[in-house]
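Just one protein chain is left out here, and the rest sit where they should.
Now for subunit A:
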Amino acid sequence: MLRYTVKRLLQLSVALLGLSLLLFAWFKALPGGPENRLLPENATDQQREALRAALGLDEPVWTQYGEFLSRIVRLDFGSSLSSGRPIATELADRLPATVELSLAAMLIAVGLGIPLGYLAAKRRGTWVDFGTVSGSLLGTCIPIFFLAAMLKVVFAQELGWLPTTFRLTAGADFTEVTGLRVFDGLITGEFDIAWDAVKHLILPAIALSSIPLAVIVRITRASVLDVVGEDYVRTADAKGLKPATIRGRHVMRNAMLPIATIIGLLLGSLFAGAVLTESVFAFGGIGSFVYQATTERDYPALMGFILVIAVFYVVINLLVDLSYGLLDPRVRVRK
């Protein structure tokens, strides 16, 4: 298991190196360099040259890449061109909100998706199956921003059951530990804060969960259908085991292999894709930051964001691979 882990880690660092190269090349290739963003339109060529020199843009490309690489290893992404604050700080401030939202959405997707997918497989060909599959199709079809806006209008504005925006009620007095509000509330004993945070999370999390939920339902359904036809499930049945034992130990433990992979991939895409939901609910995560950075051509900010998301992806993939080792002994044991 240790050798397996080390091997995966090495593969990951190669992947990250490749990504940094790609990212660097991509930014170099973009038209309208950063000096145009920083200087007024009537700036002289001398002024541009001076700024390019100041930013190191006149150095040879490989020197620039070396500089770029050494800085990102030290988590120094530079300062935001719009706010002037270090990008690492900006990201650190906003990441917890996105992480919390993504995890909540994934919790809904997994908690609902796996049982629904199982049910659809078990009742294949019935209205339960039909309803679940068409529901999940609907889930993938509705644009997130539309779903988010509808949820907000109906449950927050019209019915008033849940708050419309932000992560906590304005003026709430809370202790910050990790930045994950629900978690912080629980560990510091501020249960009212935790509950308040949960209420603020529900609608955006539901909106964000629609696509992963739909995907998980379908993958679970297909995977369970595959497994229930296996000989070892028949063996389990021939042992006279209780249906719950067969379901848990023999069907789901095998069916989880593809589901685990897809959950990992989805989680990565949630971090990157929370932008729309966050902006509808003014959730203050990484989404609004990226939106702003893109419209204002804030290259260092974008680069920092992409790198952080890439690291997330890579780490989640590592976790998925390791979970494979836990789930499937055939991966774990090398003789």
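The definition used in the following text is that a residue touches a chain if its C-beta (ideal position, glycine included) is under 8 Å from a C-beta of that chain, and two chains touch if they have at least 3 such contacts; residues count from 1.
Everything below uses one rule, namely that contacts and distances are computed from a predicted model.
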Complex minus one chain; that chain's UniProt name from "cytochrome-c oxidase", "Dehydrogenase", "ABC transporter ATP-binding protein" or "Fumarate reductase" is "ABC transporter ATP-binding protein"
Among A:94, A:152, A:167 or A:250, contact with the omitted chain is made only by A:250
Where A:8, A:124 or A:199 are the choices, the one touching the absent chain is A:124
Across the whole complex, the chain not displayed is touched by subunit A residues 124-126, 230-232, 234-242, 245, 249-250, 253-254, 327-330, 333, 335
